[in-house]
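My structure is below; once you've seen it, I'll send some questions.
A single protein chain has been removed from this complex, and every other one stays in its place.
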Amino acid sequence: MATQGLEQGQSLRYVRTVGMTTMRGRGFYYPIDSAMSNSGRLYVLSRSFERAVSDSMRVTMLNEDGEYYGVFGSAGIGDGQFRWPCGIAINDQNRVFVTDEYLNRVSVFNESGEFLKHWGSGGEIDGMLNGPSGIVFDQDNNVLIADSRNHRIQKFTSDGEFLQSFGEYGNGDGCLNLPWGLGVDQQGEIFVADWGNDRIQRFTPNGEFVAKYGSPGRQEGELIKPAGVIVNQEGYIYVADWGNERVQVFGPDGEFVQKIRGQATNSEWAEDFLGVNVEEAGARERANLEPDIDYFNDDPHEESSHIEKLFWGPVSLMLDSESRLFITETNRHRIQVYERDN
Amino acid sequence: MVAEVKPRSLVIVQLSGGNDALNTVIPYGDGLYYDWRKEVRIEQDRVLKINNHLGFNPALRSIKNLWDNEKVAVINGVGYPEPNRSHFRSIDIWNTGESVGIGESGWLGRALREIDPNGENPIAGVNFGKGLPRALSCKGVPVASVSDLENYGLFPDIQGERSRDLALSAFSQIYGSAMAHDNVAQFIGQTGIDALKGADILRTAPAQYSSAVEYANNPIAQSMKSIAQVLTADIGTRVFYTQHGSFDTHAAELDTHTKLWTETSDAIGDFMEDMKEHNLEDDVLVLVWSEFGRRIKDNSAGTDHGSGGTAFVIGGTVNGGLYGDYPSLKETDQLEGDLHFNNDFRSIYSTIAERWLGVDPSIVSNGYFEQHEFISPLAYN
Partner (left out) sequence: MPENQIELIAHLARRAGFGATREELEEYAGIGYEATVDKLLDTSSPKWMSEYLIRRYHPDESSMLAGLSGLEAWLYRMITTDTPLLEKMTLFWHGIFATGYPKVLNAKPLSDQIRMFKKYAMGDFRNLLVEMAKDPAMIIWLDNQQNHKDSINENFGRELLELFSMGVGNYTEDDVKECARAFTGWTIGNCEYMELRSARDSDWPYGRISWHYEFDANDHDNGEKEFLGRKGTFNGEDIVEIICEQEATARFIARHIYHFFVADEPPVPQWPYQAPRDPEAIDQIVQAYFDNKYDIRSVMKFVFNSDFFKSEDCWYEKVKSPAELVTGVMRLTESVDRPQYEHSSRQLRMQYMGQTLSNPPSVEGWDGGTTWIDTGALVERMNFASEELGRVETPGSNELFNKIAFEGSGDIDADRIVDICLKHLGTINVKDDTRSKLVNYVSKNGVIKVEDQGIDEIGKEKIAGVVKLIASTPEFQRA
């Protein structure tokens, strides 16, 4: 029964929802990744889209109670600007790193959002980037980047000096297809959301293949286009099973533990909005937000488009110091927080 | 002897996204304003005072200067019955003048058709920006849309004057000979020749222009400069259209609103200065509008979609002043938490159509609407 006890402790329970959609300022607009500083400040990266106003593409700073600290960044090609921002990570000195998969560069900001520098350039040779997406720091404070259109993972120093690269295009062990999110466990092993291959791959700190988890499908333990992966202190693997619009928990050896589909409630900011716009609040109250209907092609993406509380575009995962899981949802512009069920 | 009458031009500046009227012309003398606006507000001492009740947002300094010279009509509480708070729909209503059904033509397109019924001038109406606003669209009315005046026309991407000239000359020959073929080819051929002609005329405007005014380097200022260039070239363009935004300030309103209004107000101030320099101040009228106002109560970071807006009419011959009552902020006077409209926007169209452009107001404004006195009636001989 010990195993069961462990799994019990590992299962997730919904806590709250953070954020709301807004085109600029306080709120998110297609958030694609989030990071947290030592002090617990959240940095949420809004992808926005090509035609939107420039200041919709930004990093929003807040805490989980909805305290708002401002934004930085905008759409463009100048210093501190983005075109296709994709990943965000914070190093041990609270420097904020943002990848841009169009401009093929990494922009660095201080913790209050002042632009410091950017590095990286487009190309195929080692150290050059083609679609940098997921980004994470390892224990040595080096940065790992999913160089997605080069189908490889590259390691750099915080200053952008190339250290190492592994992976190539394909679907064999250790090969990658448009990799996206990255995670690093306590031992420094690297977990890659191998998006195009519908699986998670695990590598040693030096990039040697260790294991792969998941196969294409909608059943328990199967994955469709996973976007994010993170590993907790006990080695449990959380996967943003993006194409299935869910989060799955795997045990340290990859065995299926749990799947969650989301149960968002009103965030502080959502309450503010509904407090001012009372007609909408009233009509919302009277509506059945969980209708029982058939969805186009039985696609969970469609189900999520109809039922607002479900994950829609769960793209990135983050753990705080209390091992609570923060799930960023691109299409619902919010973060759902889960804790472990002790 | 009859003095030569210069043709009058109309410039439309659309504030897209829904400008917060309450923070544009501010009822700073009304305590309710500060009760409703806990965060997103302009303090009394910063308001540019019009009277002891109303004042401009400090970002509108240039417009305030024009106001002081009695060149600005402020129309309060502008809207239409059963206000729609969707950008798209409300813009369409303003563009077509049709607030119930789906309108088929734009009010400026209809005005142009009245001015030039045979569509003889291919550049009677020009939009500065991308695409064509619905306001200018009307069957048989040729209009141009210009994103970059100096490079406007065919083959803007061909490098080198010689190469481009060669291509354009071949183009003109091909389109000329198309006229000899079937009806459709003839029609396409004629349209192509017209397009070429219009582009040739428009492109010449910047070269003829000189001015002491230096416009800022932002989109609205550059658009106003382009309008000044075409206007001073005197090539027959009567209606100019441009827009600026986004005024959709659900969040970060104070910063955004200040920036956008500073740009817009300064651009209009520079433009009027430019017109003065070219002795055209009395021949041009600028209408500034937005699809709706915003909620009376703020949401602590910004304001959500509301109704009841403000519009400005600016020009040398404008009878400056306040038009229409400022909507009441009392809870009982509100419309679903918004400013109640007092003035139908089509009254503005009607006034401009009849008293400025000299065309049938009912056709342009889509019905009969009471006119304002911000322009004196045209004197008929």
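All chains are identified by letter, namely A and B, in their written order; residue positions are counted from 1 within each chain.
Everything below uses one rule, namely that a residue touches a chain if its C-beta (ideal position, glycine included) is under 8 Å from a C-beta of that chain, and two chains touch if they have at least 3 such contacts.
The structure presented is a predicted model; accordingly, all values stated were derived computationally and were not measured.
Of the candidate positions A:41, A:118 or A:332, contact with the hidden chain is made by A:332. Residue-wise, the contact with the chain that is not shown comes from B:92, picked out of B:92, B:114 or B:298.
Checked against the full complex, the one of A:128, A:274 or A:319 touching the unshown chain is A:274.
By the touch rule set out above, chain A reaches the unshown chain at residues 20-22, 29-30, 32, 47, 49-52, 83-84, 102, 178, 180, 195, 224-225, 227, 243, 264, 266-267, 269-270, 273-274, 277, 279-280, 283-284, 286-289, 291, 293, 296, 301-302, 305-306, 308, 312-313, 330-334.
The missing chain lies against chain B, touching residues 84-89, 92, 102, 104, 122, 130-132, 139, 142-145, 153-158, 163, 166-167, 170-171, 173-175, 177-178, 180-181, 184-185, 187-189, 191-192, 194-195, 198-199, 304-305.
What we mean here is this: only the chains that are shown with their structure count from here on.
Across the complex, chain A is touched by residues 245-246, 248-253, 256, 295, 297-302, 304, 336-337 of chain B. Partner chain B is touched in their complex by these residues of chain A: 22-27, 53, 55, 68, 71, 272-273, 276-279.
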